[in-house]
Each structure stands twice: as structure tokens, then as C-alpha cells.
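Attaching a single structure in C-alpha cells format; questions to follow.
Omission of a single protein chain aside, the complex is shown with its protein chains in their original locations.
Each chain carries a letter (A, B and C) given by its place in the written order, and its residues are counted from 1.
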Amino acid sequence: MRVLLTGFEPFGGSAVNPSWQAVRLAEAAPPDGVSLSTALLPVVFHDALVRLRAAVEESGAEVVICVGQAGGRAGMTIERVAVNLDDARIPDNKGVQPVDEPIVADGPAAYFSTLPVKACVAAVRDAGLPASVSHTAGTYLCNHVFYGLMHHLESGRPGRRGGFVHVPYLPEQVPDGDKPSMPARSIAEALTAIVSAAVTTTEDLKETGGSLH
Amino acid sequence: MRVLLTGFEPFGGSAVNPSWQAVRLAEAAPPDGVSLSTALLPVVFHDALVRLRAAVEESGAEVVICVGQAGGRAGMTIERVAVNLDDARIPDNKGVQPVDEPIVADGPAAYFSTLPVKACVAAVRDAGLPASVSHTAGTYLCNHVFYGLMHHLESGRPGRRGGFVHVPYLPEQVPDGDKPSMPARSIAEALTAIVSAAVTTTEDLKETGGSLH
Amino acid sequence: MRVLLTGFEPFGGSAVNPSWQAVRLAEAAPPDGVSLSTALLPVVFHDALVRLRAAVEESGAEVVICVGQAGGRAGMTIERVAVNLDDARIPDNKGVQPVDEPIVADGPAAYFSTLPVKACVAAVRDAGLPASVSHTAGTYLCNHVFYGLMHHLESGRPGRRGGFVHVPYLPEQVPDGDKPSMPARSIAEALTAIVSAAVTTTEDLKETGGSLH
Partner (left out) sequence: MRVLLTGFEPFGGSAVNPSWQAVRLAEAAPPDGVSLSTALLPVVFHDALVRLRAAVEESGAEVVICVGQAGGRAGMTIERVAVNLDDARIPDNKGVQPVDEPIVADGPAAYFSTLPVKACVAAVRDAGLPASVSHTAGTYLCNHVFYGLMHHLESGRPGRRGGFVHVPYLPEQVPDGDKPSMPARSIAEALTAIVSAAVTTTEDLKETGGSLH
């Protein structure tokens, strides 16, 4: 089974991005029976999608999992829904800051992840690490890439699945401990558990992962 | 201009629901030129939509704003997107707990609010109260009602707009101050500002209200 | 019964300080039988204590309650202990930033509040507002004034009691609602409840207000 994992370059003044560090660590120790390829995406609207689509096609991956940083969250969060909206709170790495623009003109308002999100959460917890389902990937590059991925997969690529995973800060990004963090090797272990769940689960678990608001 | 405001009954063990308290206070002092009607919705899947659709039709409202409690948030949050998903973390007031079911079979994955969400945020802040845009209304009753509202309005009711606003706990709901709160009269003032912005804004403000994740 | 309430001037770039706004509102409507005087303290190490001691002597107050802003807390917090330490994270309003200096050379490491802290918490909750006991007033001006007050009262002023109360941000200080807040009139109501409890309680309630860490 071929799986593509993507991470992002640093942004917003940070020198590192936990998503790429963890993706690289995960790549070094793939689950049995999984052929893992990786791609580094720029934190640039549109360019990120060009790079992503190329990687999806080059890899021939049957499962694509994009990974991004969610500074402030304490656990792995498996995103459930991507929305057709760019509303950038800060400029991207090329200085562009779209506000209230669709990602795909005439695209649907949203796509749901086609990963087994509940099984992915359970797999991370079974590995002793914290995880939950999230119902918003924001309106910046992470959601942009998530929506672009799902639009690409849903447009004539039947049977290929994809989704997005948000990860916490690395410990060195929060030296005074005012925000939660997770070591890169823990994030990598969690990603590996997610990849395993994604390739082995045919029907997702039927247990609540909902939020009241 | 006719406006409908809805609130919810209490749920989850609470004796009160700030949404209904504030809606009632707002009803007592509507903005000039606005004819305000209100409806109390049950915290029951499906039943809440039956009641909502009836209130929409009875009121003839051109603008419908549903209001619900988001315990833990510190300001007013104007919801931007409703998703076609029920995933109840706790049972509703009739004991029903849907998990991973669509709200409308074959409905679109999501609807965007047709309120001017940025203008609504600005109006609340101009009134000296905290507000922001939110990109998830959860997967419980609030999202259920929000999605059901948008589906109803988008199905053959052109020119009628709607959306959802989440409000904080009341002070008496958090006696030890471990979560944020807002007095009912402050919430009502904020709702009044939102109603005014909704009926007077023809084109929404073009300024960021986005989130990074 | 004579009571002195003190508040602080703005600091740290803020245009307002909720402590002084609320103290002024509380002064306008004192509890029955209470003669209330107030003093505005500068956010300046040492100078604040000079002004405080003068106000204590001028007022002849039997109960002194100093009030300060604790940005980020969601309820009223009744401070229990003042420590003999200045460690300023930011400079004061005169640009002075003491690090690891005692407030009173050869003073004891700490003083406990002589207010009935549990009764004060209960009084605020009875008024429908959130409150709890806090076990640190920080190491900036609030703790400085709290320690200086207790040292003054404990040095030959038997029967005169004092303490410190921290209050949340005002709503206008957190326009995007990323931190909790409380309207000035709510804070004032809570202060009035605290004053009443302080002057009428002879023996504090014996119920836990502790924290695990």
C-alpha cells in the first residue's frame, strides 16, 4: 500500500515546523507493508496545492495524509472537514494574504475527510498518545491544502483516500511552557499509528468523537 | 424588517441556557425599524428543526439568527459554516445520541452563513464587547439547527438570510470562575448589535477574521 | 465601619485598569453601615506603598482591600498569601524593574490575608458571580502592595484587617474574546459583596478553597 505524508515548511516567524520534522521521522520507520513517500509543502497559497498535486500523482499513493502545525493544541487532532474558504490571519511566506476567497471557484462548500477518523484517533490513543477529532482546520494554509487535496481526490480518483492531521508545537517552540507541546518522536509515533489505521481500516469505528460546539 | 431570534432550552444538566435568557432580553428592546420575534427550540435532534422551520414560516422573517451556548468560549462567536453531520457527545434531552449521521441525506457537506459575519463581529466590538468569527459550531444541536436553517433557507427562499451565534456561559453557571462567562444583559446587547448589523449591512466588511487552525 | 478600597492606574500598555473603574463604581453604592473611602495607587514599586500607607492612615479604615487586575482570570480571586519578593516581568510605570529583591528587608517570607477569604468567595457566588481563592498574587505590583499592606497592618495596628482581590479584564480590553472578561459593574457588585462579607464575618467559613497545585 502506497501512502503519501506531507509536512509544511516553517512560517509565522518560527524556525521549525513540527509537521515536517515528524513526517521525516515517520518516513524512516514505516509500518509493515506500507510504502511511504513524503513531500514538503511551501506555506504559500496556491503554490502549496501545485506541489501537493504533483506529489500525489508522482507517488501514486492510495492514501494521502497532510500534516500541519496547530500551535496551542495539546494532542494530535484528526481533521474531519475542509471548507472552501481562504481567510488568512497573517500573510503567507510569499506575503500574500487572501481574505474571504474561495479555494476552488464553484467548488462545494466543504469536503469531509475520507480517512477513518475515529479509527485514527483510537490508534493514537492505543499508542499511549493523546488524540481527538477536530471539526475545523482553520482558514489558513492547512485548510487550504486539506480542501485542495480532497477536491483533487474527489475529481476522478476513485478509491484514493485522504485527510489532514494537525499536530502540537514542539517543546523547543514554547520554552516557557505557556502552551502545550509534544516531542517530534512522539508526533512521529502517532503519525505511524494513523497511517496503520488508515491502511487497515475498511469501516470506521461507530463511536462518538463529536464536540458540543 | 422582520427578524427571528431563536434560543435553546437548558441541557446537559444545566438549569439555564444563556441563549434563551439573552434572546428574551433582546426581544424586549429591538433596534429601530426591526420587528423581532423569538422562538425557543428544544435540545432534541429533529424536533428542534421542526420547531425552527415553523417559526421561520410563521414569522415571515427576512433574517433568522439562531443562538446557542458555547460553554468555555469567552466572547460572542459568529459561526461561519454549518456541516452536514450529527455526532453527539452526549444524548439530547430525549435521550437520543446520533453518531456520524447526516442531518439531511444527500444534502451538501456544508453551508456558509449568509449573515455578514465580519460586520457582526465589528458591531459587537463597537458595543464594547468581545467577538470573533468561529469556523465550527460543533456536531451537536447547535450545528444541527444551523445546518437545518441554512438548508431550509437555501431551498427556495431567495433573499432570506440566516446564521448562528454562539454565546458564553452565564456567570452563575461557573461559580468558581474556572471558565469564562458573560452576563445575560451583555449577551443581549451583543445580540442587538448583531441584529442591527445583519439588517443594515449589504456588503460584508473585507477584513480578516480567519484562524490559523 | 470604615473600609478602604484601593485600585491601580493603567499599566502595560492598557488605557484602562478594571480595578480602579470597579472601585469607583463600588464607592458610589456602599453597603449599609459602611463608610467607604478609596485611593488610586500608581503602578510604581515603592511609590505605591507610600501612597497606600498614607491612605490607610488618613482613612482610619478598619478593613483595607486592595484591588488589582489579573488579566486572563475568569472570576474574582481572593488572594490568600503575599510573599516578600519583587520579580518584575515588565518595568513599572516609572521604568523600574526589580528582579529578585525583597519588598521589606528582613521581613517575613510571607503574610496571610486577614480577610475571611472563604466567606468573601461565598458572598460573591451568592451574588451570582464567579469567585475562588488564589494562592499567588504574582511577583509584580499587586503582590508588592499586598505584602506592603500586610506588613503595615501587622506592625502595630492590632484589629485592623486587610487583603487583596484580583479582578478579570474588562470586556473592552479583550475585543476578540481570546481571554475572559467581566463588566465593570459586575466587578463592582462583587467588590461590594466582598466588603459586606469582610465587615460582617467574625469567623471564616471552614470549607475548602484549596488547589491541588
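We adopt the following convention: a contact is a pair of C-beta atoms (placed from the backbone, for glycine too) under 8 Å apart; a residue touches a chain by one contact, two chains touch by 3 or more.
Just so you know, these numbers come straight off a predicted model, no measurement behind them.
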Neighbouring displayed chains - absent chain, whole complex: A, C
Contact partner of the left-out chain, one of A:V34, A:A74, A:V99 or A:L205: A:A74
Touching the absent chain when the full complex is considered, from C:Q21, C:S59 or C:T139: C:T139
Residue of A:A131, A:L153, A:A188 or A:L212 touching the missing chain in the full complex: A:A131
For chain A, residues in touch with the removed chain: 73-77, 125, 128-132, 171-172, 174-183, 186
Absent-chain interface as seen on chain C, which is shown: 12, 68-73, 80-81, 83, 85-90, 97, 99-100, 108-112, 118, 133-140, 142, 166, 204, 206-213
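As a working rule, only the chains that are shown with their structure count from here on.
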Maximum centroid distance from chain C, chain identifier (CA atoms): A
Same or different residue numbers at the chain B/chain C copy interface, by half rule: same
Interchain centroid distance [CA atoms averaged], chain A/chain B, Å: 29
Inter-centroid spacing, chain C versus chain B (mean Cα positions, whole Å): 38
Of all residues in chain C, the ones touching two or more other chains: none
